[in-house]
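One protein chain omitted, others in place.
What follows is chain A.
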Amino acid sequence: MSESEEDMYDSYKSTDEEQELDLDEDEDEIFVEEDDTELNFTDVVAERNRKKNYEVEFNVHSVEGIVKSQDDEIIHVSNILGIQKQHAATLLRHFRWNKERLIERYMDDSGSVLKTAGVITDDSRVPKFMKVYGFVCDICCDDDNDLNTLALSCGHRFCRNCYEHYLTQKIKEEGESRRIMCMASNCNVIVDEKTIELAVSPEIHSRYRTLLNRTYVDDNEYLRWCPAPSCEYAVECHVPNTSLTRIVPTVECFCCHRFCFGCGLPDHQPSICMLVRKWVKKCEDDSETANWISAHTKECGKCHSTIEKNGGCNHMTCRKCKYEFCWVCMGPWSEHGTSWYNCNRYDEKSSQDARDQQAKSRASLERYLHYYNRFANHEQSAKLDRELYNKTEKKMEEMQQTSDLSWIEVQFLKKAVDILVQCRMTLKWTYAFAFYLVRNNQTEIFEDNQRDLEMAVEQLSELLEKPIEAEKITELKQEVLNKTVYVGSRREVLLEDTAKGLSEGRWEFQGFEELHE
């Protein structure tokens, strides 16, 4: 772990004693900083733990951590209930790792818990390979006397080969791990992990362990795999699904990927998951394109070719069939007589209805495009900012050779670009937020914050585009640092306000009736 990772890890570390899952081992870390001598210990803890409204507490776990936490849970339950580890594991998986519920039910009626979970805790019947005289395997019909056989604690006995085939099929082909049952019909006894290790090849066994880890995280409401490609960390965050209308739980993996714990999509603060889903779908929807076409084009009344109006004149001539008509009322031009470029048929009922329809769809489309263009613009600009940074970095390398600038001195640029890109992502999602937001006097602050952040971002972006001169590097550095801090603080102000509003139920979103009953 690098120093900065450790830092981040600490600052998000939960101290909640009630926390159900405490997967972290380094319990003895203490939040005291040496320079903070004027503060006493409790003050420091309070300061470090006072989280911002838009932040949530979370932990990042490696695969080893995930394995270890399963082992810890299993040992714990095995001790409490006085059963073997492999049985405790089967029970925990059956209860989707809800340890409290398992223990409560077990204390209440252990017989029925064991039966439904498919566990028989009979120490005299630990599964092992053996040769049984006169045995015939019901599956392959083999009856060799030196046939190796295996029976689970239910007593259903089959040959070793059939067991290996069966388990390999379940694990490799069906991806099953949690509930692989006895091969006998109507027997729900689970093949425990110890028996599986006994019966399959090392390759299949390691696949089995991987599947178990996967289901452990998938089954657990408070764990989620980092969605970054080939990243193997899992994030733990105690925000339940039911809170996702009031909070946008944003987490950051050790791999630096920032994502929403609620839905797994990349960081989409300040928009809530539900709104993001709706917006993404709207943008993908082809009907928006269709709307655009209907608002900007008309069909020739005669041959139905699509005609786009690109000038101011209402006298349209279809390029294809030469039909002449009026753009305003769509009627044939010949009926316009001498009124020429001033259509006086505008008030006729039929023309009016057609136009009302068109106007409505155009207004809603223009509103959508207003937000969409800004949304898309920040996405595009973030890419350009990254490109700009790459170019700048090259330039800095060149400069290092001709002047006495060191690598460390140009790092402020990287930091600035990172913040800039992050702010653009936030801004991007403020436009989806604003699209659905019902305007009232409460929303003015949001709009002001959005504008301030927008301005700060553009200023920083402009600053980074400035040509770099070696002799002015100190000046530039100071200016960039100041702007970077400022931009970051504008983002914080905006996110604080939107997050606070969400938790207070201050925002009203149109098209989300389910949020306001």
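The definition used in the following text is that a residue touches a chain if its C-beta (ideal position, glycine included) is under 8 Å from a C-beta of that chain, and two chains touch if they have at least 3 such contacts; residues count from 1.
Rule of thumb we're sticking to: contacts and distances are computed from a predicted model.
K.L.:
The complex has one chain missing from view, so what does its UniProt entry call it, picking from "UBC core domain-containing protein", "Rab proteins geranylgeranyltransferase", "Protein farnesyltransferase subunit beta" or "Rab GDP dissociation inhibitor"?
P.N.:
The chain we cannot see is, by its UniProt record, "UBC core domain-containing protein".
K.L.:
Pick out which of A:Ser124, A:Asn145 or A:Ser185 touches the chain that's been left out of the picture.
P.N.:
A:Ser185
K.L.:
Taking the full complex into account, find the residue in A:Arg96, A:His165, A:Arg178 or A:Lys302 that is in contact with the omitted chain.
P.N.:
A:His165
K.L.:
Using the document's definition of touch, tell me which of A:Ile75, A:Val126, A:Cys140 or A:Met455 contacts the absent chain.
P.N.:
In the complete complex, the chain left out is touched by residue A:Cys140.
K.L.:
Contact with the hidden chain only, please: which chain A residues?
P.N.:
138-141, 161-162, 165-166, 168-170, 173, 183-187
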